[in-house]
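The other protein chains are all here in position, but one chain of the complex has been omitted.
Chain naming follows the written order as A and B, and within any one chain the residues start at number 1.
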Amino acid sequence: MSARTSLLGIGDLSPDDIARILGTAERFGAVMERDIKKVPTLRGRTVVNLFLEPSTRTSTSFELAAKRLSADVVSIRGSGTSMEKGETLKDTILTLEAYGPDVFVIRHPQVGACALAGRYTDAAVINAGDGAGEHPTQALLDLYTVQHEVGSPDGLHIAIVGDVLHSRVARSGLRAFRMMGARVTVVAPPTLVPRHLGEAFGVEVSSDIRDIADADVVYVLRMQLERMGEGGFVPSLEEYARMYQVNHARLRPGQRVMHAGPVNRGVEISGAVVDGSDALIEAQAANGLVVRMAVLYDVLAGAASEPGTGDMALEAA
Amino acid sequence: MSIWPSNPRVRLPQRPGRGASVVIRGARILDPASGIDRTGDLVVRDGVIGGDPDGLDEFDGTGLTVIPGLVDVHVHLRTPGKEDAEDIASGTASAAAGGVVTVLAMPNTQPPTDNASILGSLLERAGREAVVPTGFIPAITVGQAGESLTEHGDLADAGAAALSDDGVPVGSALVMRRALQYQSATGLLFTLHEEDMALSGAGVMHEGVVSARLGLAGIPGVSEAVQVARDCALADYEGARIHICHVSARGTVDEIRRAKGRGIMVTAEVTPHHLLLTEDAVGADPDPARVKMNPPLRSEDDRQALIDGLLDGTIDCIATDHAPHLTDEKERPFAEAPFGVIGLETAFAACHTELVVGGRMSLDDLVLRMSTTPARIFGLPVPALADGATANLVVVDLAGVDRVGDRPYASKSGNAAFAGRHVTGRVMMTLAGGQDVFRRSA
Partner (left out) sequence: MGKVLVDADQCRRTVARIAHEIVEHHADPSGIALVGLHTRGVPLAERLRALIEEFSGARPAIGSVDIALYRDDVGVGGGRKGLVPVVGETILDFDIERHAVVLVDDVLYTGRTVRAAIDAVFDYGRPPKVELAVLVDRGHRELPIRPDYVGRNLPTSHGERITVRLVEVDGRDEVVLEDAA
C-alpha cells in the first residue's frame, strides 16, 4: 500500500491503489443504500472545489461526495472569479490557502495546471480535468463501471472511438485500462489521433470503424463541436457520423457502450444506442459519486495512529 | 565552406574601460584557427596580446586552457521593453561569465528593433553599458509583422550586424524574396527563425511521444523543415546568403545538407539545449515550463541528427538563443508560459561536457564552432590569440565540475534548462574587447 498526497493523473496510481480505491467505492455504494447517506469520516476537513472551466456533473459530484463524507466544501467557479481579472493560478491558490484546505479539487483548461497548483500548497490536489491532459476520477469511475457491469478489465478488449487528440477522458482511460490489463484499440479519424499515440500508450490505432467489431466494450468520445469548424479536423460532422458514428449497424448485441457525456446524439453516437440496453452511460453517471467519495477518502484518510497501537490501530490489509 | 564577406559597417560597442594588462602563466594556449597550441605564458598588455611581461599582474594558468573568446550570434537582451527580465548590462555580464566576448542581440523587443533610430539608441546605450562588444540584429519587416520591409539600407548604414525577424518566421514567401533581393544592395546577412506557423498552430512542445502522452499540442519537426526548404530555394534563386537559426529537427538538417550540396549559400546554428536535451525533459520535469522553448526540445533521433550535422559541418556553429524570462512569467501552466531559456553562462560547459568529454568532438573543433566560425559567418572580428590581436579570450578549467544553478546567475533571469545538471568546464577569466570583464570568484 503506497501513501500518496495528490491525484494528478492515473500514473500516480499503482494497480493496487486502483483496486483499493474501487474497493472503497463499493463500500460507499452500500452506504448510499442506507437512509442516512452521510458518514462522519472527513468531519473538520475542508475541500476546495476550484472549477475554472464550465462543468456541471464533475463539480456537482465532487461537491456531494465531499458533503456525504461530512467535509466542509467551498466551491469556486470560473466565472466571476479573480482569475478573469488577471490573477494567476498561483495567486488564486495562495489566496485560497487562507481557508486552510486539506484538498483542492481543480478543473482547469490547461494541461499541467493541477501539478502547478500543487507547487503552491501543502494541501492535496485532485485533478478534476486539466485541458487535454488527464481526468483520473473519470477513468476510475469508468473502471468501476466496467468491473460492475462487464467484469474484470483484465483481458477485456476495449475500443475507444473518436476525438482522442483533445480528450483527457481518453488519455486517463487509456492509461487506466492498460494498467488493469485490458487490450485497447483506438478507432478515430487520423486527424484526431496524436501522431505517436500507439507508442505512448501501448495501444492499437485504427481509422476503420469496423475494428470495433470484436471489442467487449466500445467507449465513445464526445465530438467537441467547437473544434470542427472551418479548416478543422474533419470535413464535416455529417461525414464524421457516416464514417465513425457508433450505431446499431456497427455493434453486435452484447457489446457494451460507454460515454463520459454529455452526448451529441446523432453525431458520435446514435440516439438508439444511448437509449439501448447495452449502454452503460447512466451507470457511469451514477457511479461518479461513490468513486469520488472513495478518492477523497483515499487522499485524506491517512490516519494519525501508528499501526498496532491498540484499540484504534489500523488493520493493515 | 564558402567564403563569407566581412561586414565592415557593423558596430560592436562596449562600455569604455581600461585595456587589461596581465600575464597568464603556464597555461595551455589553444587557437586552432591561428595554428596555436602550446603551453606557456600569454601576455596581454593594454588590451592587446603580446609584448613584454615585465611589471604585469600575473594570473596562474597552471592546468588551465586559454582559448579564443566565444561569439554568440543569437541572444535576447530584452531591451527595450523588458528590462526587468534582462538589460544590456546584465545580459552582457552573463555573456562575460560564460566566456562570451561578442554577442548579437535579436530584435523581438518591445517595441521591436525595426528602424535606425531604435538601433542607434541601442548602440549608444551599449556603448555605455555593454560589458562585452555587443551588436544588434534589427528586424527584416516592420514590427516583425512579416508585411513590409524595414529600411535595410538605413539599418546597414547605422551598423546593423544582420537582419532577422527572430521569434517569428517571415511568413510570406514574397516578402522573404524581396528581402533576399535587397541583400545585394546592403550586404546584410539574414538569420532566419524557421517555422511554418500554420503547421505549428497552437503547439507548445515537440509533437512526439511525450506530447501524445501529456495531451499538449505539438509543434511538428516538419514545420521547421518546410520553411527551411522554402528559404533555401529562395536563396538559391536570388543568389542570397541566409543563416538558419536554432536548427532542431532531423528533417531540417537534411534540408540544409542538401542545400549546401547544391552550393546554396546557407549556414546554420544549433543551441546547446537542443544538443543536450530532448522532449523527455518536458515529461520528467516537475517544473516543465523551465524547459519550454521554441523550437522545442525534440526526440532523441532529432538530437542525434543535430550532433551528426554539427560534426559533418552541415550545422556550422553553436549559438545559445539566450532568452531570459522572469520567474513569474514561467510560473504558469505549460501552454501559457513563455518560450525560452537562458544559456550564455552554461553554453561552453554544456557543449564541452556533451561533445568533448562525451568523445564526439575535439576541443579544437568546439572552439571553432563557438568562436571562429560564427564570427566569420557574420563577418565579425575573429577572436584570436596571435600577437597583436585585441584580447578576446577566455581562460577555462576543463576539469572543473559545477552543478548549474549552484552559483547565482549574472543574468537577471534564472530560467535555465540545465539547472541541476553537472557540467565539466569552468570559465575562470574572460577578456573581451581588450578589457578584463570576468574573473570567477572562489
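Note that in this section a residue touches a chain if its C-beta (ideal position, glycine included) is under 8 Å from a C-beta of that chain, and two chains touch if they have at least 3 such contacts.
Note that the structure is a prediction, hence the values are computed from the model and not measured.
J.: What are the shown chains that the omitted chain is in contact with?
T.: For the complete complex, the undisplayed chain touches A.
J.: Out of A:63, A:102, A:134 or A:163, which residue would touch the omitted chain in the full complex?
T.: A:102
J.: Which of A:20, A:57, A:77 or A:90 touches the chain that is not shown?
T.: Hidden-chain contact among the options goes to A:20.
J.: Could you tell me which of A:45, A:168, A:259 or A:292 touches the chain that is not displayed?
T.: Touches the omitted chain: A:45.
J.: Which residue numbers on chain A touch the omitted chain?
T.: 1, 3, 5, 20, 23-24, 27-28, 30-31, 34-36, 38-42, 44-45, 102, 124, 297-305, 307-312, 314-317
Note that only the chains that are shown with their structure count from here on.
J.: For chain A, which residues count as touching chain B in their complex?
T.: Going through chain A, the ones touching chain B are 88-90, 108, 110-113, 115-116, 119, 130-134, 168, 171, 194-197, 199-201.
J.: Mind listing the chain B positions that touch chain A in their complex?
T.: Checking each residue of chain B against chain A gives 207-218, 220, 286-288, 328, 331-336.
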